[in-house]
Structures are given as structure tokens and as C-alpha cells.
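Removed from the display is one protein chain of the complex; every other protein chain stays in position.
And now, subunit A:
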Amino acid sequence: MSTTTPAPYVLWIDDPAANGNRQLGGKFGSLAEMTAAGFAVPPGFGITTSAYRHFLESAGLAERAREVRAAARGADLARVQAISAEFSAVIEAAALPADLEAAIRVGYAELERRTGQADLPVAVRSSGESEDLAGASFAGQYDTFLWIRGAEDLLRHVRRCWAGMFGAAVLTYRPDSDPDAVLADHGICVGVQQMVEARAAGVMFTLDPVSGDRSKVVVEGCWGLGEGVVSGGITPSRYVVDKVTFEVVRRDVVRQEEQYSVDPATAAVGLVPVPVERCDVACLDDVQIDALAKLAKRIEQHRGAPQDIEWAVSEAGDVHVLQVRPETVWSARAAAPLVTEKKSAVNHVLARFAGVGVAQGRGRTS
């Protein structure tokens, strides 16, 4: 790809140039697209893939990165872990080029100005070029750092995200479709976004992930930040919503005793007790479930295919989109017909009277 202007090191997700820009990687690119489409995405900027490459070049690490990947290919796990740890330490200790560091500091200061909050807590997330593409889900293999405050801490975690490109999990990732995936020189963007202090958060799917039924939105959520739902550490409550009528057709509310939140004692995100009065209460009320399901439907319509969406509801009750990616399981599967045998409507009815059902059920959603 050739460009006439030099690629920016910092790109705001609400910049007109951000929408569809590969420099933001998959995750942040999607959020730029969501922002452009008017969805409620917390404000932020991406430290682009160009910035990452600029860093490796100016720190003299680009060639070494290629060697590390080559060495990891086919090596046993212990060896990969050793290579990973060594190179990660090098990256985390390397100096940033002055122009890049200045750009990041300016970006953070601008975010503080926009939100009117000094030392604004931000979420710092990796957004890889190769992740979040339909059919190639790298979900969960890159890093996320929450509640990062101040430019110094931000810079440290940006380097940690870059180092994450050489984490053991990434270096050993070998999808069936491409055994040499590890060799590819994928870039990475680091997203910096205002933290939503979530009252409740989670994920939702614009189809039933269990049955493939596209007429449903399945919302999974818990009290506090959504990290517990995403990582699987907290069993979420689950709501199945009809995507046509927005009736809640099923609720499984789970008692929750711990939640991910900012621990005031450590000023870091961790597991804290759920306030007693909330333990047995659904983390979402009907108005919020309705808003989420309608949001999911709009996002799916906007993107033209089923999606997975990470969301958060603030203490004030506002719904935010934290991440959007194409659903990969059912979208990749050849659709099987439900009708047991093709026949006219009258013949279906006659058969039904004789005890032959018209269609194979998808089974109950669970």
C-alpha cells in the first residue's frame, strides 16, 4: 500500500481518516467504523501499526523480531517461552523515538482535555492487523490493560502491548489453515480509550451462539467490568431476546458474589465483592436489555452479518460499545435446512395431522 502522506503515529477513532484504516488494526478499526456510524464508543485514539514499526526500526529491533519468529517456528514450548521472555524484556526496556513519544503524550493530554479529567483512567488494548477477521479469530491472544493513569504509565503499557506480539501464545499460534502464520510480520496498533466504569458489562451475540438461530440476540452480562465474562472467570447472567419483537424469551439470572472493578485500595482492577444488595439482583433491567438488543440489531444491520459485541453500562445507565467483531462459528458453517422434507404447505399440514413434524427443531436455547 502506498500513501502520499506519511502514516500518522496517532489516529483518533473519530477522525474521518480512521474509518476503515488498517493502521488501527482489526479491533480499533471496527471501533472507528462504529464511531463513524454514530454508535456510542468511548473516545480514544490508536497508536498505529506505523508507530509500532517506527519503534522497532528506530530501536534497531526489526531484524531481531524476524529472527525471533523464525526461531519460534517449530520450537518446543519451553524454548518458545524463553525466546519470548527475553525479547519481551528487550522491548519493554527500549526507548521510544522522540517524535513518537511526543505524539502519544499529546494524544493523552488531548483525551484528558476532551473528557475534562486529569490523569484520566484509560484502557490500553492491543489491536492486531490479523485479528478479528471473519474466520480467523485471534480473540483473547493479545493484551488488555485497564485503569491506566498518566502519560508515564501509558507509555509503559504501550510497550507491554508491543511486547505482547512476541508472547508465547502468539508465537505458538498455528491455525490449521496456515501453519506458517507465525512467520508473518503482522503489525499492531495500541488502542487508548477512556475507561467506562461499568455498573454491568458483558458480551452479546446477534445470533444464538448455541443453536445458530438468527432471530435472537443473546446477552451475557455481569456486575462490574466485563473482563470476567470475556475471560470466563465469572458465570454471567444470560438473556435471550427476540430480535424481531424484542421480547425477552429467556432469562437465566445467576447469583454473583464477586465482580471486576477498580479496587480503591490498590487503584487497580481486581476481583472485589459485589455489594450485598446486588448479589441476587439481575445486573440488567428490562430497559437496559431492550437498549442492548436494539443496539446489537443496529450494529448487525450496519455490518451486514452476525456480530459479537462487547458492551458496558455505566452507573448512569448509558450503554457503550467496547468492541465489535464478526461472528465466526456459524458464519463459516454451511447452513442446514430445517424442513425435514420439501413439500407443499398443504402436504406439510396433512403430514402433520398424520404425526410427521414439519421441521427439525434447533432444540432449546441454553
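What we mean here is this: a residue touches a chain if its C-beta (ideal position, glycine included) is under 8 Å from a C-beta of that chain, and two chains touch if they have at least 3 such contacts; residues count from 1.
What we mean here is this: contacts and distances are computed from a predicted model.
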Margin query: Looking at what's absent rather than what's present, what does UniProt name the missing chain, "ABC transporter ATP-binding protein", "Pyruvate, water dikinase", "Protein translocase subunit SecD" or "NADH-quinone oxidoreductase subunit F"?
Written below: "Pyruvate, water dikinase"
Notebook entry, point to check: Which of A:V240, A:A293, A:I309 or A:V324 touches the chain that is not shown?
Noted result: A:V240
Checklist line | Contact with the hidden chain (one of A:A17, A:A95 or A:V349) | finding: A:V349
Notebook entry, point to check: Thinking of the whole complex, not just what is shown, which of A:V248, A:L271 or A:V329 touches the missing chain?
Noted result: A:V248
Notebook entry, point to check: Since one chain has been left out of the picture, which residues of subunit A touch it in the full complex?
Noted result: 208, 211-216, 240, 242-245, 247-251, 286, 335-339, 342, 344-346, 348-350, 352-355, 357-365
